[in-house]
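Note that this complex is displayed minus one protein chain, with the remaining chains in position.
After this line comes subunit A, so read on.
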């Protein structure tokens, strides 16, 4: 058995060293494509001015534009190529609509109810009177934003001691 155990001499190193960068290259390319995409159209698609119809008109004339720089063939493996495609712009796919309208109406109802409940809670909270110095005490002592401090104070009906105890929990 001991003789079967591999004992690699340093000369084997060469081969492996050539092999490894593939792993690393993935990240590297990802970094590159990220850089180029984030500034670019990438994830966002275009500037919303032209309507879809207009764009299609343009598509036909596109080929007659000034010649494009030939796309350099990419040497890297397909994984990285896929990553590049993450930021490509794509038209949204359309649904063949059948009974979208009933669905839409259901959604509308639900939404208005939600908003009402939320508004009522906000109204209730807004009624609570709070003292400015309490608010400022909470902000400096707990190092939180004005909004968070105000919220906690209102939720405890303006009782600053209770609000502070809750915040230290």
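In this section, a contact is a pair of C-beta atoms (placed from the backbone, for glycine too) under 8 Å apart; a residue touches a chain by one contact, two chains touch by 3 or more; residues count from 1.
Definition applied: contacts and distances are computed from a predicted model.
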Identity of the absent chain, which is to be given by its UniProt protein name, from "Calcineurin B homologous protein 2", "Septin-12 isoform X1", "N-alpha-acetyltransferase 16, NatA auxiliary subunit" or "Auxin-responsive protein": "N-alpha-acetyltransferase 16, NatA auxiliary subunit"
Touch residues of subunit A, complete complex, unshown partner: 1-2, 5-8, 10, 12-13, 15-17, 20-21, 24, 27-28, 30-32, 34-50, 54-55, 58-59, 61-62, 65-66, 68-69, 86-87, 89-90, 92-100, 103-104, 106-107, 110-111, 134, 137, 141-143, 160-161, 164-165, 167-169
